[in-house]
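Please read the structure below before turning to the comments.
Complex shown without one protein chain; remaining protein chains in place.
Order as written gives the chain letters A, B, C, D and E; numbering starts at 1 within each chain.
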Amino acid sequence: MKTIKAIIRPEKLEDVKAALEEKGYFPMTVTQVKGRGAQKGICLQYRGKQIVVDMIPKTEIEMVVGDDDVRPIIKTIRASARTGKFGDGKIFVSPIELVAAIRNDDEIVSE
Amino acid sequence: MKTIKAIIRPEKLEDVKAALEEKGYFPMTVTQVKGRGAQKGICLQYRGKQIVVDMIPKTEIEMVVGDDDVRPIIKTIRASARTGKFGDGKIFVSPIELVAAIRNDDEIVSE
Amino acid sequence: MKTIKAIIRPEKLEDVKAALEEKGYFPMTVTQVKGRGAQKGICLQYRGKQIVVDMIPKTEIEMVVGDDDVRPIIKTIRASARTGKFGDGKIFVSPIELVAAIRNDDEIVSE
Amino acid sequence: MVLDTGDTAFIIICTAMVMLMTPGVGLFYGGMVRSKNIISMIAMSFIAFAIVSIQWVTIGYSLSFGHDISGFIGGLDYIGLTGVGMEGEGIPDMLFMMFQLVFAGITLAILTSGIAERVKLSSFIVLGLLWTTLVYDPLAHWAWGGGWAGELGALDFAGGTVVHISSGFGALALAIVIGKRSGFGKYSMEAENITTTLLGGSLLWFGWFAFNAGSALAANGLAVNALVVTNISAASGAITWMGASWIKGKPSSLGLISGAVAGLVAITPACGFVGPMSAIIIGGFAGLLCYGALLFRVRKGLDESLDAWAIHGMGGLWGALATGIFASAAIGGVDGLIYGNTHQFLIQLIDASAAILYAFVMTFIIAKIVDKVMGLRVTEEEEYVGLDISQHGESTTA
Amino acid sequence: MVLDTGDTAFIIICTAMVMLMTPGVGLFYGGMVRSKNIISMIAMSFIAFAIVSIQWVTIGYSLSFGHDISGFIGGLDYIGLTGVGMEGEGIPDMLFMMFQLVFAGITLAILTSGIAERVKLSSFIVLGLLWTTLVYDPLAHWAWGGGWAGELGALDFAGGTVVHISSGFGALALAIVIGKRSGFGKYSMEAENITTTLLGGSLLWFGWFAFNAGSALAANGLAVNALVVTNISAASGAITWMGASWIKGKPSSLGLISGAVAGLVAITPACGFVGPMSAIIIGGFAGLLCYGALLFRVRKGLDESLDAWAIHGMGGLWGALATGIFASAAIGGVDGLIYGNTHQFLIQLIDASAAILYAFVMTFIIAKIVDKVMGLRVTEEEEYVGLDISQHGESTTA
Partner (left out) sequence: MVLDTGDTAFIIICTAMVMLMTPGVGLFYGGMVRSKNIISMIAMSFIAFAIVSIQWVTIGYSLSFGHDISGFIGGLDYIGLTGVGMEGEGIPDMLFMMFQLVFAGITLAILTSGIAERVKLSSFIVLGLLWTTLVYDPLAHWAWGGGWAGELGALDFAGGTVVHISSGFGALALAIVIGKRSGFGKYSMEAENITTTLLGGSLLWFGWFAFNAGSALAANGLAVNALVVTNISAASGAITWMGASWIKGKPSSLGLISGAVAGLVAITPACGFVGPMSAIIIGGFAGLLCYGALLFRVRKGLDESLDAWAIHGMGGLWGALATGIFASAAIGGVDGLIYGNTHQFLIQLIDASAAILYAFVMTFIIAKIVDKVMGLRVTEEEEYVGLDISQHGESTTA
């Protein structure tokens, strides 16, 4: 199992959700975060000076999925969240060793 | 070391905290999130139509613990957060390689 | 690649950001969380009784970085976020297998 | 008598200020529910005001202030405001009608306490129309429209029985019929937007000056007396509730503002009859009593969620009796118990008891009927998701 | 005539209440934009009020109420308030000036709907000063200052054309000149702080009593009529809009409060001329019409963002016509269409059409000029970051 953490533009959340749904991926956890990338946020011009607004609101989507689903999900997120401009976000993938349900005793152990 | 991420019903947080305390587990970080599981959220009937409310507020508890504590903690969370109905949440376990204190130079490296 | 998750005092965020910037580390994602450490939060005396305020607002900084950057970043965070008192926070390091940009098709795979 | 511009100006402004109390109740309540129901609470206050506005000008005013029928209800003389003119004593009759309208509106808003976070919107509208017609209008008639209570000599200057006992005990009946919120008693359901509640409370305190002073229907000494004792009672209630809750734990801001409201409720029937020093006692005791009632309710596991019963019901009861105790002929022409007039106290007791009984029983019956016919309560899922989304399709960050 | 303390007290308080409507508009709008622009919306209302306050006492009042020049504009007699004294009929002239000031202030605040979330602050200030001078002041003169519309016999009791048509159609022109918010139509831009909007709406409803009743300029029967029909129309509008949106989906609280505002707008020109039962119809139809206008606007992809056009513009138009339809000589001395007076209806039609045309075209021209000279709109980055940060250097949690 892997966990995919995608940091996207908040205004793209609906599109991403819809695109994932279409492909059959439902479960996810969403958090409101703020962030900056390598571009250090957004530069505003103000009377000749540059003012950097460095903490931009972003939406973080976390999905724990089977190993084979990682690629299609990344593709789907990219397709639906991309604008081509700085600030589109990043996707991070890391390992999950165990997924346990709370409602019942179901468990999936990653080998 | 492992990190246990439990996504539970917000109204169960107090119970879960109390249950963990009783077993001697204190440290944790809590985040307000929203999410949906495989059931795609909650279905409301509205004049014959189905309206799906898909982003339900949840509480995420994150605890970084020793490997041997994983099982008892999962058990405790399950016991205190379970209602038996859809939406009870999930527990994810993943590896942590290093824990460093900020107050002093203590560190625990996972082997 | 590694992900560094630092849980710090909210009032230290500006200092930590500035210190990291100085060292050239920009990208990060920041979340408002609450937490308690081994000290079980903060104890207030109230008419002889002890009242524990156990969920203290904290700021979580997450940074995905190359393996070699882990040590200097931890050092920088410690230097800028430390007060020496309980509640200073923790830093957790865990593995990242893949970093994918959304804006374009750049990817970095951890070996 | 000719119209007086001072009195007319006064009551027009008072009407506006009392109107503002209705969203005030919405904000006051809205801050005390979980955030997923805050829109619902505020919207119900608006809806209460809107539907009562139309009900009142079409039929309610007539039922309350039309010619008396058997001491119980008013006749249909003023239906659609026919015959309500621009003449009057000091102020136009039409203005009196309007001033009474805003009282009817806020009363229904107070009632929403008993069904908070679980009522079906459509059912609330039906219930609200029935309640204002079958409970509020008769009670207004009894006290002020020529009904039996007024005839008996019961004193209710600004609505202790009509507004507060009716809505407080009504809310209790509703809470019993609709049942507890799911999870009540199992996990905490604490106030989530206290700032909003404090804002709502401010608007209530502000509007209450108009509510009570305006009930003199003229800008005269009696209005000033009402103004002064109203403020004293509010302050006194705030202090005693805060003090009592301090002894038990920490002095919460919710206790402070609830105490103020308790003091305001209790002085409402009395404010045209008692003096400043009595007001300190009336408000102070109201703070303690209502706080006690709240603790009692919680202990009993009753989910009258936002304490309309404890504060408006019990505060209104205490106010009605206190009027019978502290009334001073020098102020309002009637003496109370402390001046040896047992008779007045008994009248107050009868009046309050009748109002309690009537409001509780009628509300219970109406609620049961609405529940049978269309279901009073949302489904479990709708309740879990919250009324903002399930009833209004909306959500708010604050 | 001597001053009357009742009337003077009345209009002083009404002035304060109408003043409160301006931040009321700010809160109402502020809750409907994305949180990153909430400060900007509220601040623009304050700024509107501040700059109009100074404009009005230096020149605006004179342009509106100075001696008539060709029916179009007032002369410069009252520049700097020279000659505006403490005498007057019932109330001091100076108080009349002040009561009119708060009307001018709120009108500019309403206009900000059309440029919400994308206007450059400095340009708004210049635009606002031009607009109030070149659009508001002439319109106020036409209707109330001795201009052609008043002479023609057009009825506008409290500002249907002057305040609502002007700001509503002005906002439409602005929206066209400034262009859509980036992302409009592509992703949802739903209201994020509905509680704030409901609070703003409450202050509007409250203040509107003063807006309309105060326009009688005396605490008399006419003021009371205005008060009563204002409330009825608001309630009626709230109910029909809620009802209509219920049929299409869920009854949102935004619909409820928008309907109330629609009802309030529509009754504004009419409130001194029509009776209570007409008010039910005027408000009820306003709720439906403005809701329809909103849906139409959305369908057309027009980003007149906070619906000043749909609610104030179309509601104001309907109100102007409704005055010509439902006016009753028994109330305001003039009969309308339903009493057989076609003439009055035609006058209303001419007046409203002229106001629409003038407001739309002039606003369009002013906006174009400001846009050319200094740029009306922030940069894409500034818009993305939000006006709170980019224009004010601030941000707020709520």
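Definition applied: a residue touches a chain if its C-beta (ideal position, glycine included) is under 8 Å from a C-beta of that chain, and two chains touch if they have at least 3 such contacts.
None of the values given here were measured: they were computed from a predicted structure.
Taking every chain of the complex into account, the chain not shown here touches C, D, E. When the full complex is taken into account, the listed residue touching the unshown chain is E:L95, out of E:M32, E:L63 or E:L95. Within the full complex, the residue among E:G30, E:G60 or E:P138 touching the omitted chain is E:G30. On the side of chain D, the interface with the absent chain consists of residues 4-7, 9-10, 13-14, 17, 31, 35, 191-196, 198-199, 201-203, 205-206, 209-210, 213, 218-221, 223-225, 227-228, 231-232, 234-236, 238-239, 242, 249-254, 256-257, 260, 276-277, 280, 398, using the contact rule stated above. Within the entire complex, the positions of chain C that touch the omitted partner chain are 11-12, 14-15, 42-45, 53, 56-57. Although one chain is not displayed, its contacts with chain E can still be listed: residues 3-10, 12-13, 15-17, 19-20, 23-24, 26-27, 30, 38-39, 42-43, 46-47, 49-51, 53-54, 57, 80-81, 86, 92, 94-95, 97-98, 101, 121, 193, 196, 199, 391-398.
To be clear about the criterion, only the chains that are shown with their structure count from here on.
Residue positions of chain B with contacts to 2 or more other chains are 31, 94-95. In chain D, there is no position where the chain touches two or more neighbouring chains simultaneously.
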